[in-house]
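Just one protein chain is left out here, and the rest sit where they should.
Let's look at chain A:
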Amino acid sequence: MTALGRRHPKSRESIRISKRDKMSDNKKKLNLNRVSMPKQSPEERRHNFSEVALGYAEDQAAEEADRCIQCKNPRCMEGCPVGIDIPAFIRAVRDGEMEDAVRIIKAKNSLPGICGRVCPQEVQCESRCVLEKKGAPIAIGRLERFVADWESKNALPDRPRRSAEFQAGKRVAVVGAGPAGITAAADLARMGHQVTVFEALHDAGGVLIYGIPEFRLPKAIVRSEVEYVKSLGVTFELDSVVGRLVQVDELLKNGFDAVFLGIGAGAPRFLGVPGENLNGVYSANEYLTRVNLMKAYRFPEYDTPIRQGKRVAVVGGGNVAMDAARCAVRLGAEEVHVVYRRSEAEMPARLEEIENAKEEGVIFDFLTNPTRFVADDRGRVAGMEVVRMVLGEPDESGRRRPVVEKGSERIVDVDTVIIAVGTTPNPLLPGNTPGLETTRWGTIVVNDSGRTSREGVWAGGDITTGGATVISAMGAGKRSAEDIDRWLREDGPWSR
């Protein structure tokens, strides 16, 4: 048996005691350096789609968990949008009580394998860790991931299941199987409701399956966490486009007591410059969907093709731009440029992903903006005119506004361009749902609990905020689930 595996209760007891003895040594020095996580080398990973970060081994996880000083008033929990009891699960990891660790996390978060990998912990839980001020914060995300990966290898017989307490036969429809919808569905099922998730694509996961690449989030993890949600009694209806195949009003009329809309902000934004419709110019959504959902990187074994560019330009500076650039590297591009109109300091992408991209040879052209795309004689993109930008006065968001430097136009050679400048809410469903209040940006208007202007209809995630993070969508799904449960129990009047 391994140190952190399941073992005979008696032997576990003795090991635990010996560990506690060690812990009681109060003179133990505070370790300010986090245990680093093994990664595939850049030279190696440039050529494959396998996961870059390999995860902690058992001894590494235990060592990192041992750094946690178990604060009485843990601030890290305030930074977690779903409120995981972080010190408790870390203590369980430290003590080798892996089943406890799983239970503690899953009490709040049904998708730890995903969150441990893709949450921006540096602005959430880890940013509040007291060690952050003195040195490196506890690697909470890596430990969460370690627990999730342990669980997937050691299926728990008594992991959290449906609540027997409330089986009133209430039915909830969840529209969209992305992070918000899956979280809401899992929580509602555990509260005892009958949940059906309607998903437009042929696979569940939303951005987790079509957007975030395999090398950052293996699809097997998404599948196994979706399977866990199914084990709670949630039904998934794939290939079901709400707004076309069925309307929200029909769901409410045909037996659903409540509807949660977690449909994301999936419509791509383009630059609106000449030449953007040339062949070889993609939206990041299209490029990533071809690569991740349709597995175009395995063409012709898989049937969906993709342009395997030699000189690729990715326009934008967010995580989606990093993902697209790193996919292009793996598809064999000789040169991949990230073209961003502001400077490195303003980039919204996670620092870790920017570093990963740099290690893999992605070139960054800061303060650069495309103004048009140039065609070859067959209508394919062959060049990109860019201008230099200078940073001017701060705008409403507080970031300095980039201004074009006159006369700085130049043409660079490219054969593939990926536009990653953000997404907007897809109007397909809101446009087909009378009485659903939206803003002028197309987002659905909700109150703090996710209630919309329509009785019995909640919304959360990117469709209410515009493009944001996976975990904030999960937090919104969680808050809505609590409110849906409350409303269904009380059956009170609809008020916002």
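Please note the rule applied: a residue touches a chain if its C-beta (ideal position, glycine included) is under 8 Å from a C-beta of that chain, and two chains touch if they have at least 3 such contacts; residues count from 1.
Basically, contacts and distances are computed from a predicted model.
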Chain not displayed: protein name in its UniProt record ("Exosome complex component Rrp41", "Coenzyme F420 hydrogenase subunit gamma", "Cation:proton antiporter" or "Putative dihydroorotate dehydrogenase electron transfer subunit"): "Putative dihydroorotate dehydrogenase electron transfer subunit"
Selected residue (touches chain absent from view) among A:T304, A:T371 or A:S408: A:T304
Sole contact to the chain not displayed, among A:M37, A:V248 or A:M294: A:M294
Omitted-chain contact residue, chosen from A:V123, A:A220 or A:L238: A:L238
Full-complex contact with the absent chain, from A:N109, A:N426 or A:T469: A:N426
Hidden partner chain, residues of chain A it touches: 200-202, 238-241, 244-246, 266-268, 270, 276-280, 282-283, 285-286, 289-290, 294-295, 299-305, 307, 378-380, 426-428
